[in-house]
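Removed: one protein chain of the complex. Kept in place: all other protein chains.
We just call them A, B and C in the order they show up, numbering each chain from 1.
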Amino acid sequence: MSGIIRVGVIGGMAYTARELLRWLLVHPRVKITVVTSDSSAGKPLVGAHRVFSGQIRKDFLFSSFNPAVLAKSCDVVFLCLPHAESAKRAAVLLNAGLKVIDLSADFRLNSPAVYEKWYANKHPCPELLKEAVYGLPELFRKDIPKARLIANPGCYATTAILSAAPLLSNGWADGQGIIVDAKSGVSGAGRKLDARYLFGQTHENFLAYGVAQHRHMPEIDQILTRVLGKKQAGKKVEITFVPHLLPVHRGILATSYLPLKRAYDAGQIQARYATFYANEPFVEVLPLGQFPELAEVQGTNFVRMGIKVTKNGRLAIVVAVLDNLAKGASSQAVQNMNLLFGLEETLALGGQAN
Amino acid sequence: MSGIIRVGVIGGMAYTARELLRWLLVHPRVKITVVTSDSSAGKPLVGAHRVFSGQIRKDFLFSSFNPAVLAKSCDVVFLCLPHAESAKRAAVLLNAGLKVIDLSADFRLNSPAVYEKWYANKHPCPELLKEAVYGLPELFRKDIPKARLIANPGCYATTAILSAAPLLSNGWADGQGIIVDAKSGVSGAGRKLDARYLFGQTHENFLAYGVAQHRHMPEIDQILTRVLGKKQAGKKVEITFVPHLLPVHRGILATSYLPLKRAYDAGQIQARYATFYANEPFVEVLPLGQFPELAEVQGTNFVRMGIKVTKNGRLAIVVAVLDNLAKGASSQAVQNMNLLFGLEETLALGGQAN
Amino acid sequence: MSGIIRVGVIGGMAYTARELLRWLLVHPRVKITVVTSDSSAGKPLVGAHRVFSGQIRKDFLFSSFNPAVLAKSCDVVFLCLPHAESAKRAAVLLNAGLKVIDLSADFRLNSPAVYEKWYANKHPCPELLKEAVYGLPELFRKDIPKARLIANPGCYATTAILSAAPLLSNGWADGQGIIVDAKSGVSGAGRKLDARYLFGQTHENFLAYGVAQHRHMPEIDQILTRVLGKKQAGKKVEITFVPHLLPVHRGILATSYLPLKRAYDAGQIQARYATFYANEPFVEVLPLGQFPELAEVQGTNFVRMGIKVTKNGRLAIVVAVLDNLAKGASSQAVQNMNLLFGLEETLALGGQAN
Partner (left out) sequence: MSGIIRVGVIGGMAYTARELLRWLLVHPRVKITVVTSDSSAGKPLVGAHRVFSGQIRKDFLFSSFNPAVLAKSCDVVFLCLPHAESAKRAAVLLNAGLKVIDLSADFRLNSPAVYEKWYANKHPCPELLKEAVYGLPELFRKDIPKARLIANPGCYATTAILSAAPLLSNGWADGQGIIVDAKSGVSGAGRKLDARYLFGQTHENFLAYGVAQHRHMPEIDQILTRVLGKKQAGKKVEITFVPHLLPVHRGILATSYLPLKRAYDAGQIQARYATFYANEPFVEVLPLGQFPELAEVQGTNFVRMGIKVTKNGRLAIVVAVLDNLAKGASSQAVQNMNLLFGLEETLALGGQAN
């Protein structure tokens, strides 16, 4: 496809929206036509997101949410809304003929019952769950171009799934006993005005939360179960997931502990990961002995992993980093848009230079 | 014992020394008589540690290391030295008749071979390894008063050992498959002038290091093996230990994953911990559903723990916090000193007030 | 006076209250009898201030505000309340016969009109303004013991006033053209749930606020005008005050620019400051060429200053640091309490040791 893609952003005050705008503003094939905000409609966008001053016209205003207008002026819309709210609007926008990339959790789980259990309300449009494509290009690249509705993965889920997939898909691990000890920057919580996220509660602090009961756990289980090799058909992955809150803005580091079905040496495991991701433009597996740091991926669409195996060869340790706002949300959404519109997948996301 | 304890601090420029001085200066039974520093001998102590300005006389100078002088002017000395260096001086000071509390790693491992493997040099005085008492009062309180030489535990080791001891000592866990995912503030590295610890490399960053090969791992294994209940005699604990570097000054949070021999519910595990530490003045086990934060224990000698059990009842998750410079080093050293001199264990360390 | 001082803390959820409790808990002559909180009455204090776990009995509960009970069980109360609210309760408590140390701004300004202008409401009990003693011991030490009502100074005001007093009191400066460029940690704002104080808005950020129109400006002007030497009687000090928000928890650093009436060299100015504060236990003037850092005074009751004079000798630059929660609020309140009850001024506040 050639020409310009006209893009709408719904929920334009959210951190994910701001980050999405950052990527879209430098995308050579994108024109941002509408940015909606229920609370700020009619106000200038640069007033809320002063970092874009000079990059966006001063008279570019937040719009209110109007499906008819959006349908006329956009080819695709990104939803940066709280869950439940997102699903309701997605249904309306799909009916209006738009393609939808949803950054909320609403279309990630394929079971309405599981959704209701973890998100505490009935799914507003369960009939769309089957249609939604899980927008993790590394695993579901082929499904994305045909989608009308893309469920952009959770930030923790992206990290955990990519950390485990190589060993589950070839059967070296069977998905039992996996522990994911994850640490996320504060922006994972968005712009919420909650005392927990005050500077005074977060700076020079660290804590675990949602211990073994975080909402991304069922999302990870569901996708990793799909990843299981054919010989393991019928089995279910159930991970133990413990997230922690880091005193940084951006980034997730997840340390995954993966029991192996028999002993492997570190070289074998590293080679398996390196092979699995060999053609992935945004996943890099480090040589043995190297581990990635948060700072390496902040502001980028990249995932990086380091591998270790315990002395007895029965436990693989995978340390993976990504930027929760970027590959864990907004730049991954742009990656999905690129695939959806037949563009080069890496366009405007960083890529081999010079 | 009554009267004043005359205290010497060896290696007075170290972070642990500074923290130790902080505790000693408000101890009603302590007089700091000598603080040595090879590099700063003859210079005023408040010049190096300006935070004590007003608390220590301006003309209190760092001394050079002189065992004879120390023997005359001290009842006990604390060693805040790099490993190997510490053992050499400990031997000299013991010969001079002093009691020694060593904050280095030199007397924590009881096998010279294991020491040599992890610390890359021959132990300077292996004959003292048997005599040294491991100064973790919660487990070895009775041994401490009789000691000449106390090996003050490592910060990670204190956290991990206290997190696992209740389940190993009663046999609910057998010490196999334990994973300790630990996160420490930067002060754990001391005052080292290493590019890794520059603000520009640490702030807004997070990383794993020493993945499954950190020096505290054998220390934890050795002590937890001693903790194993009698029915498990002959077994050896081998944990998987992965430390991470937090962008905070002080504090360790360790998330321990402990496989259980059969299914227990969370109430049983919490009760076991609460009972095990019921009489401990500095260990607090939280009610189910609560987890501790770093900020709660910074600057204190306290350890706090929260408990979770996975749905299938086969994995206990223990989140524990302490201050690596305090309970993980200097205030624990003072706790050991209190025991060594027959003082109230909690003296000057905070305790039931009013 | 001998015996124990029974202390009440009003508004026990505030940051200043927490800090005050930290100091009071280690004060050998204090018994904390009541801590009130309108929102948390009946709940355990250690639930809100978990850092005191182990230091305060678990069954010590927040009380509701009851002047009769307070009068019976306290010798003095500290008010850690928002302005206006504080004055109302102060009046009631004074009537009940209590001594009051007020940490709010309500009794710092001696003019009801100025108060109304800056605090946007009529003063609830203007008749008390004359009686209140401004609790800055370095300037008004003699007035404090006789007071019923002490107005504990503002954190910025303490810093700015102590930075300028030596030159105004001897007439080397006349109080015209003084600029105070101040930088404060986030705790200066208390526990307020305001988006500005979210981690995401504060970390890795810095900003000016209340530029030349901050509420501490009239407080500084009023006190510095009192400080002016006799030859300057009738003159009024009017400073330019610009506060900034630092991404740290605790501490204020103020850089004051003081025009001199004629040229002085740096040695003269430094000597003037050193002499002026020679007998002050908590103010330290550094030698020429040295400047203090925030970290030196965090958690302490100390103020430290470094001095510079510009090449032409006409402008003194004073860099001063203190801890806004300690000398800028709670430990200064304890210092005032010590004076009020005839105790040694430095008791439990750190002082010459060993």
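Criterion: contacts are C-beta pairs under 8 Å (C-beta built on N, C-alpha and C of every residue); 3 or more make two chains touch, one makes a residue touch a chain.
On a predicted model such as this, the values are computed, not experimentally measured, just so you know.
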Among shown chains, those touching the left-out chain: A, B, C
Hidden-chain contact residue, picked from the options A:62, A:115 or A:282: A:282
Among C:25, C:84, C:114 or C:179, the residue in touch with the chain that has been omitted: C:179
Touching the absent chain when the full complex is considered, from C:113, C:193 or C:211: C:211
Candidate in contact with the missing chain, chosen from A:50, A:130 or A:230: A:50
Interface residues of chain A (partner: the chain not displayed): 25-26, 31-32, 50-51, 53-57, 60, 203-204, 281-282, 284, 292-293, 295-300, 302, 304, 350-354
Residues in chain B touching the chain absent from view: 15, 186-187, 191, 193, 195, 197-204, 247-249
Residue ranges of chain C at the interface with the undisplayed chain: 179, 181, 183, 201, 204-209, 211-212, 238, 240, 242, 244, 246-251, 253, 255, 257, 291-295, 298, 306, 308, 310-311, 315, 317, 319
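To be clear about the criterion, only the chains that are shown with their structure count from here on.
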Length of the line joining the C-alpha centres of chain B and chain C, rounded to whole Å: 37
Residue numbers of chain C (touch at least two other chains): 203-204
